[in-house]
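All protein chains but one are shown in place.
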Amino acid sequence: MEFAELASLISGLIAAALTLMIYSLLYRENILYRIAEHTFVGLYAGYGVAFAVKNILDQGVSRISAGNYWFIIPIILGIMLFTRFTVKQAWISRYSMAVMVGVGTGVSVRALIEAQIVRQIKASVISLTTGPYTPIDNLIIVLGFISSFLYFFFTDISVIRKPMGYIAKAGRYVLMFTFGGAFGGTVLSRMTLFTGRMQYLLSYPAYYMIPVFIVILCIMIYMDVKKKSK
Amino acid sequence: MSWLRRRELPLFLTAILGIMAFADYFFDIPVLHSAVSDLQVWIIILSAFAMFMGVINLTIVHGRVVMREKDVVRRALSAWTLFLMYLMAILGLLPPITGHPSYRWLYTTTIAALDPTVYSILAFFITSASYRAFRARNLETTIFLVAGIIVILYNAPIGGYIHPGIVTLGAWAMGVPITAGQRAIMVGAAIGALALAIRTFSGRESAWLKAGGGG
Partner (left out) sequence: MVERVLGLKLEVEVENMVKEIDPRYMYLLLFIVVGAPLLRPLGLPLPITAPVKALYDKIESLPPGSVVLFEYGVGAASWPEHGPSNIAVLKHLLSKNVKIILISLYTAEGPTNFATRIKPAIAHLLEKKTYGVDYVDFGYVTGYETAMAAIAENIHKALPRDVYGTPIEQIPLMKNVKTAKDLALVIATGYCEPYIRQFYTPYGVPVAIMTWGMNAPGYMPYIAAGQLVGMVAGIRAAAEYEVLIASPGEACASSDALSLSHLFVVILIVIGNLQYWLGGRRVR
C-alpha cells in the first residue's frame, strides 16, 4: 500500500472512530465521549491561529513594509487586546475593543435601516388587487405583518383594550405558524447533518469501525445491567 | 496618566468611530470616506488578533486544571486539549502558512468529522422531543404543530410523492403566512439592533468594557 493510501485509510478510521465516540453519548455519558469532546475543543481552538497570523502578515505587515506606517496602529491595538486577560492592565484592552465595537456597529447598522426596515415594510404594504400574490394572499401578508408587528409592541394581551387585543392575538397565531415553519427548517438542518455523517459511516473505510463500536456498546450495556442487578 | 483608565474615554472613542462609520454611508465627504475606509482595514487586522483570544483563554483555563486539579482524568483530558491545540497551531504555521499537508490532514481527519457530528446530535434530541414534548394542548400549539408538519413534509422530497398538494401547500405556507410573520420578527429585531447601536454610541451600553483575568 502506498503512503498516501495508508494515510487516507488511517484518516478514515480515526474520523469514523471519533464520530462514533461522540455518538456514544446517545447511550450515556462516558469517557470515550469526553475524550472526543476535548479533542474537538483543542484542535478547533488551535486551527484559527495560522489564519490569524496570515491575515496579520497580509493585511498589516505587508502594508507597513510598503510604506503605509499608519498600519502600525492596528497592530499595536491588537497587542493591547491581550491585556484583557490580566487584572491590573485590563483597562488597556478597552481601547482596542472600543475601536472594534464602534466601527463594527457603525458599519453593520448603517444599511440596516434600509435593508431590514424600510424595504421590508415597503414589501408588506402592497396592493390587495395588484400585489405579487392572489388578493387573499396579499391580504394575509398585510394583515399578518401588521398583527405580528403589533404583538411585539403590546405583548401583554390581558392589559390591552379589546380591538388591539384581538389584533395582537391574531398576530400571536401568525407568529406561532412562523415558529412552526422555523421548527420544520430546523428539522431539515439537523437531519441533513446526521444524514451526512451516516453517509460517511457507511462508506469505505469508515464502516470497519461500526462492528468495533457495536462491541463496545454491548460491553457498556452489559456493565450497566450488571451494576443495576447488584 | 490615571485619566487613561477612565471608562468614559473608550466609550467616547466608540461613539466617535461609530458615528463616523455610520455617517460615511449618508454623506459624501472625501476625508471621512478615506478615514472610514482605513478603519475598516484596521478592523480586519484587529479581528485577526481577536482570533488568538480563544487560545489564550483555553490555555489559562486548562492550564489551571493541569496545575491544580487532583482528579487524574480531568488533568489528563485538559493536558490532551492543550497538546492538540498547540499541535494544530504549530502545524498551521509551517510553510506555506495554512497550507501544509499535515495541517490539512489533521483537519480532515478530526475537525471535519467531529464538528458536524457534535451538531448532528441535535437530530436525535429533536426526534425524541417530537414524540415526548410537542403536544397540541391548545390552539396556539396546534397551529405550531400543523405549520411544522406542513414545512417538514414540504422539505422532504417524499412530501410531493405522498400528495402533490403538500408541495403547493408548503410553498404557500413559506411564501405567505411565514413570510408575513418572519418580516415582523425581522423588522422588530432590526429596530432592536438600531436601539442597541444608539445605546452603544451614547455610551449607555458598556458591558463590553468589563475585562480582567482569564477563564
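Worth a mention:
For clarity, chains are labelled A and B in written order, and residue numbers in each chain start from 1.
Criterion: a contact is a pair of C-beta atoms (placed from the backbone, for glycine too) under 8 Å apart; a residue touches a chain by one contact, two chains touch by 3 or more.
In this text the structure is predicted, and so the values were computed from the model without any measurement.
Taking every chain of the complex into account, the omitted one touches A, B.
Only one of A:Q59, A:T83 or A:S96 touches the chain withheld from this view, namely A:Q59.
Against the chain not displayed here, chain A makes contact via residues 26-27, 47-48, 51-52, 54-55, 58-59, 62-63, 103-104, 107-108, 110-112, 114-116, 119-120, 122-123, 132, 178, 181-182, 184-189, 191-199, 202. Residue positions on chain B in contact with the hidden chain: 25, 37, 40-41, 43-48, 50-51, 98-99, 103-104, 107-108, 111-116, 118-119, 123-124, 126-128, 130-132, 134-137, 145, 148-149, 151-153, 155-161, 167, 171, 174-175, 178-179, 182-183, 185-186, in rising order.
Convention: only the chains that are shown with their structure count from here on.
Separating the CA-averaged centres of chain A and chain B is a span of 5 Å. Touching chain B in their complex are the following residues of chain A: 7, 10-11, 14-16, 18-19, 22-23, 25-26, 31, 34-57, 59-60, 63, 70-71, 73-75, 77-79, 81-87, 90-91, 93-113, 116-117, 120-121, 123-124, 133, 137, 140-145, 148-149, 151-152, 171-181, 183-188, 190-191, 193-194, 196-197, 200.
Against chain A, the residues of chain B that register as touching in their complex are 4-5, 7, 9-11, 13-22, 24-26, 36, 38-58, 60, 73, 77-78, 80-89, 91-93, 97-98, 103, 105-124, 126, 139-141, 143-152, 154-155, 172-191, 193-194, 197, 200-201, 208-209, 211-214.
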